[in-house]
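Note that one protein chain of the assembly has been removed; the remaining protein chains are unaltered in position.
Naming follows writing order (A and B), and every chain is counted from residue 1.
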Amino acid sequence: MSDAKKIVLAEDNSTLSLLLKFRLEKEGYKLLIAVDGKEAIELIEQHDPELILTDIMMPFISGLEVISHVRNKLAKQTPIIVFSAAGQEEMVLKAFNLGANDFMGKPFSPNELVIRVKRLLR
Amino acid sequence: MKSYQYLIDYFENSPPIIQVVWVVCCVFLVSIVSLVLYLKFLRSKLRKDEKIVAKFQKEYESDLISYLYAGNEEEAISAEQQIIIDKLKICAADEFKRRIVVSTLLRLRNEISGEMAEAIQKLYFQSGLITYAFKKFKSNKWYVVAKGIRELTQLQVKEAHDKVMIFVNHPKKEIRKEVQLYLVTLFHFEGLKFLDLLETPLSEWDQIQLLEVLQRFDEQEIPDINPWLKSTNDSVVAFTLKLAKIYNQFEAKDTLLELLAHPQKKIRVEAIQVLCHLQVFEAKDVLKNKFGELSLEEQIAFFKLLENIFETGDEPFLLAHVNHENFEIKVSALKVLKILNFEKFKSLKENSAMPEYVKIVEFIEHN
Partner (left out) sequence: MNTSTVQIIILIIHILFFIYASFAIASYVVLAIISAVETKEYMKKNSFVNYKEILSSTISPSISIIAPAYNESLNIIENVRSLLSSHYVNYDVIIVNDGSKDDSLEKLIVAYDLVKVDFLINQQIPTKPIRAGVFKSTNPAFEKLTVVDKENGGKADALNMGLNISNHQYVACIDVDCLLLENALQKMIKPFLEVTDKTVIATGGVIRIANSCIIKDGKLLDVNFPKKWIEKAQILEYLRAFLLGRMAWSRLNGLLVISGAFGLFNKKIAIEVGGYDTNTVGEDMEIIVRMRRYMEEKKEKYKVAYIPDPLCWTEAPDNYKIFISQRNRWTRGTIETLRKHRKIAFNKNYKSLGMLSYPYWLFFERLAPVIEVIGIIYFVILMALNEVRWDYAFAFIILAYLFTVLFSIVAIFSEELTFHQYKKKGTGFKLILISALEPFVLHPFILYAAIRGNMDYYFNKKKKWGEMTRKGMAKA
């Protein structure tokens, strides 16, 4: 399992994190969970994951800042999927401008997320 | 012991007012000491509660996740799931734990859709949590009732419709709001039927929330809004005007035009704004003819309308108002005139002696 692809998941809703962790680990990925943007950045710098999943609105450091950190500071092209709540269209646009690859509007279906993750990691 | 006796003697020989003061002092001192002790208790309880809640939440979280992944094709409820259901049933009897279980379910329910979301709702029924929500309806504390309704909204329990409808005209506005959100979240435009029954005002805050909920759904099939535009409840009219604008209800044009004569100024202004958005040309003549009678707000709104749907024929009307004392009207009139007749527009600048006015004209010329 050491060659399992690593995914960093930044999400402040711990229940959702746990659900997605289970779901994606069943598919053979290795999940690293961050509860806010700050932790996410630390995990990304430490583990250099193959994919990043991040919520846009998080305490302290937002998802947008995570994207900007990965693309500008670390200059990495790691694929990024952002989660957004209803009515955050403006934020999603900003996320794409900063270099996000895909987005999922909440509420979303975990199965659909798996499909998108697979597509990006193929 | 001697000083103790001395104090008592002193107290007994003091004038009554001093005695009263000392008694009050003692009362204060005792209150302070007991409050300080209680504060210590309260603070450690708050800290402890936070930890306990976090612990239980973690536990229920993993229960919930195992439940969701323990299902199989053959049985409706697998053995593993049944164990979790039984456990949650026991937890649900305890109010403190129930709150944490429900909030855990909700935290996930709000974020996901599809099969898993349905499974969460199933668990909510199976563990008997729903009966506790209905029990809340019988409470005489408004916030308990409101919490019950909210819970059913978030878990999308459509079966509660009739029970919730009882509260539609409840005197407490917080309850009414929860009812409205329930109806609209679960039944979408169909849920708006409560507007027919609503006797109380729908605040601006409520209106925005309802519209926000409606905008989450893709369906654009909206019911006939004409009856609501004619409602005797002014706030229903105001809300429907917003609907008309967001969903481009051009079909309601005639009723909208009638609203230009509504007794409430606020409604008349909003009606103008909606007509402007829908680009209804008929509105222009109606308003032009009674321009002098309009309030300033309506006049300003009318000029915004003109900016949107001007024609060459409007030129004389615009010229009559390029010197209007109101800044916004003046600017609107000049903006439109610049497009309709640039020569005329330029001549205004040359003929004006007022530097302030020239500044405005120049600004519009360059922007």
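Criterion: a contact is a pair of C-beta atoms (placed from the backbone, for glycine too) under 8 Å apart; a residue touches a chain by one contact, two chains touch by 3 or more.
Because the structure is predicted, anything quoted here is derived from the model rather than measured.
Here the missing chain is touched by one residue of B:L7, B:L39, B:A54 or B:I339, and it is B:L39. Between the chain not shown and the residues B:S235, B:Q249, B:Q299 or B:S332, the one that touches is B:S235. Contacts to the hidden chain, counted on subunit A, fall at residues 57, 60-61, 85-88, 90, 94, 97. Residues of subunit B that touch the chain left out of the display are 10, 14, 18, 21-22, 24-25, 28-29, 31-32, 35-36, 39-40, 42-43, 46-47, 143, 146-147, 150, 174, 177-178, 201, 203-206, 208-209, 211-213, 235, 242, 246, 327-328, 331, 359-360, 363-364, 366-367.
As a convention for this text, only the chains that are shown with their structure count from here on.
With centres defined as mean CA coordinates, subunit B is found 30 Å away from subunit A.
Those residues of subunit B that touch subunit A in the complex are listed here as 57-58, 61-62, 64-65, 68-69, 104, 107-108, 110-117, 212, 215-216. For subunit A in complex with subunit B, the residues that touch the partner chain are 13-16, 18-19, 22, 26, 86-87, 106-112.
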